[in-house]
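What follows is a single structure, and I will ask about it in a moment.
Missing here is one protein chain; the remaining ones are kept as they sit in the complex.
Order of writing sets the labels: A and B. Residues in every chain begin at 1.
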Amino acid sequence: MNEVLSAEKAVSGFELRRYMRTTSNGKIRTGAVSRSGLAVKLTLAVLAGLTVAGFLTFDYKDIVLSEAVGATLKNIGTVFLSPRLKYDTFQGILHELLITFCLGILATIFGAIIAFFASLLCAKNIANPGIAAVVRSIVAFIRAVPTILWVLIFAVSAGLGSVAAVAGLTFHSAGYLIKVYSESIEEMDYGTIEALKACGAGFWPIVFQAIVPSSLRYMLAWTFMRFEINFTNAIAMGAAAGAGGIGYNLFMAGSFYFDMREMGFITYVVFIAVILLEAIATQIKAKVK
Amino acid sequence: MALLEVKNLSKTYDNVTTALQDISLSVEEGEFVSVIGPSGAGKSTLLRSINRLVDASQGTILFDGQDITRVKGKELRRVRTKTGMIFQHYNLVNRLSVIENVLHGRLGYKSALSGSVGYYTEGEKEQAFVILSKLGLTEQAYKRCDELSGGQKQRVGIARALMQEPRLILCDEPIASLDPGSSKVIMDYLREINKTMKITCLVNLHQVEVAVRYSERIIGITGGTVVYDGPAGELSERMIHSIYQSAEGGLITDVRERQ
Partner (left out) sequence: MTEGTKASKSLSVFSRRKRVYTVTILCVLALFFFASAVTRYDPSAGLAALPRAFLWIVSNLVPDEKALTRLPNILKKLTETALLSVAVTVTAAVFAFFFSLMGSKTTRPSEPAAKAVRITAAFFRNVPDVVWAILLMFSFGQNILTGFFALFFTTFGMLTRAFIETVDEVSADCVEALHATGATYMQTVFQGIVPSSVSEILTWVLFMIETNIRSSTLIGILTGTGIGYLFDLYYKRLDYASASLVVLSIVVLVIVLETITGKIRKVIL
């Protein structure tokens, strides 16, 4: 018969106590003791604490929540249930949508080009560690500044328009894409690069014969996903900075004409566009995986 | 009276695929029965309809004389506490400790609240340790399950089932993901549990030789119907081939015999 089983059966209840861990009041513990478990609990506790602290310290002014919520629900109803256009024409709205779309495209193209070269400078497996560290910290800085602030900063010297919008959107896209591009380059098998180096290939042949072919698929997928984000950001830039496109119409309808029904119509146009982009992005994601 | 009685059980998925067709069988208290048959024959569905993880389309299931085919809610939970289940992929909560996973066997006995927050009595915890010691896992009690080997995980699965104080244990391919060494350990434990604790075992198996060596009785299923139900010793070579619907020499076991 099974030897382990019979040997273990000899262990008495008293012997078993040796293996039990107890709490301070003598109860038997059940939880695993692990660093990750502790980190999870600690993080949860800190987040809960900060949430409570937030709700307690916020300056709510004299708002009557029930009234405001009731009014909001009524407004949501107006916006989503009775959309129509008064100040803009449908064609005009579609044109502005196209502008927003194109702002997103320009920012994505510029961002991708900058990110491609910059990622060669900071991918761990091909770059000089010193240069990589510098590029990485610059990128971290660029990414930390919200897009809207970049747009407003560029607007001062370039004027409020497509130049400022594209520059602002590009900065943030580049910061994001450099990170993901260099990660996809780093996933590459170092052996391939080494083999080409051994053949005496220079830097650029290695880039275009080894790195680009093997990471192109991922780069394209990430770029498309970034375009999705750039499109939504372009709407926000139009609304918050007046940088043109459909976001600006949205802002005018809501905050200038106070016309919720017009806002509803524009929202639906935006909504459909975003849903379409999301559907395409999901397809691309599935293909790359 | 038989502990488990299945009468004319049928199951079709989405009104199209037939998994079980008019299956009848009965299992006596204390028996060790293996169910063999090709993949997709309905072995898993049969086991899962016994503890009602799958609802049968037709037929009745009697457990300890009680018709459980349509029981719901509290009564269903009570029936499930009396049937333990062991899975091919162990189905443990990997992020929890071994002892917590074993204690999950008590959930069916507890109130919704105390079970949800993981409150167990000292008696239950001690019992869990006794069961772990029987399975040689005391050293692992406070490890997280994802740190264990496959064989150890399956022993935790057995411990969880024993914690339920079941009368019947359903084993769905318990050794299909294990190496030969661990497989033997697990099968030995199952036989030991069956012999010493008098717990009835109904085991789905892929390996015919294992089924013949460990069980008293074998049930062969093909295409959702029972084609053999008899003592393990009387299972003929010919019968095996008809269960697996293969020609002479078409099974991996035939290779060994020819050598």
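What we mean here is this: contacts are C-beta pairs under 8 Å (C-beta built on N, C-alpha and C of every residue); 3 or more make two chains touch, one makes a residue touch a chain.
As the structure is a computational prediction, the values presented were derived from the model and not from experiment.
From the options A:Ala133, A:Ala195 or A:Ile275, the residue with contact to the chain not on display is A:Ile275. Set against the missing chain, the residues A:Val79, A:Ile211 or A:Ile284 yield one that touches it, A:Val79. Of the candidate positions B:Leu25, B:Ala56 or B:Leu107, contact with the hidden chain is made by B:Leu107. Here the missing chain is touched by one residue of A:Leu152, A:Met188 or A:Ala201, and it is A:Leu152.
For subunit B, the residues touching the absent chain in the complete assembly are 51, 53, 76-81, 83-85, 87, 89-96, 100, 104-105, 107-110, 112-113, 115-118, 157, 160, 164. Residues 35-36, 39-40, 43-44, 47-48, 50-51, 53-55, 57-61, 63, 65, 67-69, 71-72, 75-76, 79, 98-99, 102-103, 105-106, 109, 140-141, 143-149, 152-154, 156-158, 161-164, 166-167, 213, 232, 235-236, 239-241, 244, 247, 250-251, 254-255, 258, 260, 263, 267, 270-271, 274-275, 278 are the ones on subunit A that touch the missing chain.
One rule holds for everything that comes next: only the chains that are shown with their structure count from here on.
With centres taken as mean Cα positions, subunit B sits 46 Å from subunit A.
Subunit A makes touch with subunit B in their complex at residues 1-2, 4-5, 8-9, 11, 13, 16, 19-21, 27-34, 37. Subunit B meets subunit A in the complex at residues 95-100, 103, 118, 120, 122, 125-126, 129-130, 133-136, 138-139, 141-144, 185, 188-189, 192.
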